[in-house]
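In what follows, a single structure is set out as structure tokens and then discussed.
Missing here: one protein chain of the complex. Every other protein chain is in place.
Going by the order they are written in, the chains are A and B; count residues from 1 in each one.
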Amino acid sequence: MIILSRRSLFGAAAATLLLAGSAGAQTTLLNVSYDPTRELYRDFNAAFAKHWEAEGKEAVSVRMSHGGSGAQARAVIDGLDADIVTLALEADINAIAEKTGKIPADWRGSLANNNCPYTSTIVFLVRKGNPKAIRDWGDLVKDDVAVITPNPKTSGGARWNFLAAWAWAERHFEGDEAKAQEFVGQVYRHVPVLDTGARGSTTTFVQRGIGDVLLAWENEAFLALEELGPDQFEIVVPSISIKAEPPVALVDENAEAKGTTEVAKAYLDYLYSKEGQTIAAKHYYRPFEPELADPSDMQRFPELELATIDDFGGWKKAQPRFFADGGVFDQIYKPGQ
Amino acid sequence: MPAAVLPRLKQQSVVPGFGPALGFTLFYLSIVVLIPLGALALRAAGLGWSDFWQLATDPRTLAALRLSFLASLGAASINVVFGLLLAWVLVRYDFPGRRLVDAVIDLPFALPTAVAGIALTSLYAPNGWVGQVLTPLGFKVAYTPLGVIVALTFVSLPFVVRTVQPVLQDLDRDVEEAAATLGATRRHTFLRVVLPALLPALLTGYALALARAVGEYGSVIFIAGNIPYVSEIAPLLIVIRLEEFNYAAATAVAALMLGVSFTMLLIINLIQAWSRRRFGHGA
């Protein structure tokens, strides 16, 4: 027994050391983000740390936490000590603001472009040569086409997919919402696997060889092409898509408690700087101010017409209408529909 | 626990330490399991009875619960048959590599469930090693309810083997010899002598495998396909409720599952206690 209690004492001591080790002399920021931003922030954090020291300030290290956007928002609500949140959906940051008050209710607008230093859109990734001839949203419901997209209930990116399809349908059927819903329902009946996250869907499409078309973030499609095989896939740009706006925000109360407000604010501002915008474009995010980024990076982005979330009345309306319990998405799967 | 209560609570025994042992057991059980689960129940209660009833009878919830429990029953049944066989082979026979096989049994515990899910999916997907063979034959495993059973069989595999193994090792061979001497065939001896003695352990293994399988999330999510009403498991519904920031509904689904599992476990434990009295093990 004595040996055991000594061992657990040792364990507790080691745990304390482990926690204390993270504090140390330098300032540490915690950026809680969603899945596809890993590569972007790895580069950006290094650039920011260099910039901050060059300004004559203290050494700063930025810790990252990645996961599904909704799950990350929940972790912050339940006490994860984030200084900064960089999530996939405005709705997720709204939830933090509403449930904890740690972010002011009017956070949207505290930074330029509705707090979106970069945007993205939804494109199609198809197999090389586009064997099923998929050119636009209407082709997704052809008989032999299988579509891969994650579950909008558990993935932020999937909600943008859903809204992009809806935007096309609403235009195609000239504003007939019943027909738009019917079309989007059709699309989801062509989905054989509904993964829980965007990266899960990419793996299903790329590694498992399931499906003919993957609905993906533009940045994810480019990354998949680069990392997993440019000779096996190609990107198809539909006639219309949606401007996906992943917002960033300061978690005021947490930063204040930790005394990191100044550096956290500088971190967010730096996302809008020339360097920040260049890094975003390099990682296939569309920068808010394209003229700041490298022109050769900018050439990679195709021109296409983009609907915005405001066409849906903003997230505060779109979220409950489409994705809440019993909303449009749930109705799609009701038997007999 | 006041000492005066103890004599009435338990039968007299010369072995000491009942108070401290039970006291510590209850204390630790409360801290680690009961109080946290109580907090869960409290949250679920926040939903209100009518909402709870609506959720519990929602066709989608029912479809998910049906899939979870049926797939778990399937997986546990597969594991009872093959778990018994494995335990038998490992205890009774000597063959090259027996120790290695014995060591491998526990791997499903050590491998993170997500890894298991990914590995199984990569095997059973139409372009995987196994999928390549099965798909032309018309068997689809990955992204169907069949895939759920495969994943659950994997994660609950060690339970039956590991509960049956020690009992089989302890089993007195004299009884079998006596049966054989009295003219019983080997098959008869097994069915009438060995199997009844193993029954409590088999039941325990079955119950634990079932309980573990019902709640499994990490491995299933990769192989299931997750289509509502078809291949959506109950734990995924919990996650979906959480994503809606609806903790009450999430915990209600969890409470529902927990209630069913608890009842099953209790029934099986009671059957076991009854069979222990009946067959006189350890009395």
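Definition applied: contacts are C-beta pairs under 8 Å (C-beta built on N, C-alpha and C of every residue); 3 or more make two chains touch, one makes a residue touch a chain.
The working rule: contacts and distances are computed from a predicted model.
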- Name the absent chain by its UniProt protein name; which of "GntR family transcriptional regulator", "Sulfate transport system permease protein CysW", "Biotin carboxyl carrier protein of acetyl-CoA carboxylase" or "tRNA-splicing ligase RtcB" is it? "Sulfate transport system permease protein CysW"
- Write down which of A:E227, A:E262 or A:E305 is the residue touching the left-out chain. A:E227
- Message: Touching the absent chain: which residues on subunit A qualify?
- Response: 1, 4, 7-8, 10-12, 14-15, 18-19, 22, 30, 35, 38-39, 63-67, 72, 75, 77-81, 99-100, 197, 199, 203, 207, 223-224, 227-228
- Query: Which subunit B residues would touch the chain omitted from the figure, given the whole complex?
  - Reply: 9-11, 13-18, 20-22, 24-25, 28-29, 32-37, 39-40, 42-43, 82, 85-86, 88-89, 93-95, 99, 101-116, 118-120, 122-123, 129-130, 150, 153-154, 157-158, 162-163, 166-167, 169-170, 173, 176-177, 180-181, 186, 189, 200-201, 204, 207-208, 211-212, 214-218, 234-235, 238-239, 242, 247, 250-251, 254, 257-258, 261-262, 264-266, 269-270, 273, 276, 281-283
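The working rule: only the chains that are shown with their structure count from here on.
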- Message: How many angstrom lie between the centres of subunit A and subunit B, each centre taken as the mean Cα position?
- Response: 37
- Per the touch rule, the subunit B residues reaching subunit A in their complex are 59-60, 121-122, 125-128, 142-143, 221-222, 225-229, 236, 239-246, 249
- In their shared complex, subunit B is touched by residues of subunit A numbered 68, 70-71, 74, 77, 95, 99, 151, 153-154, 191-196, 200, 207-210, 323-325, 330, 333, 335
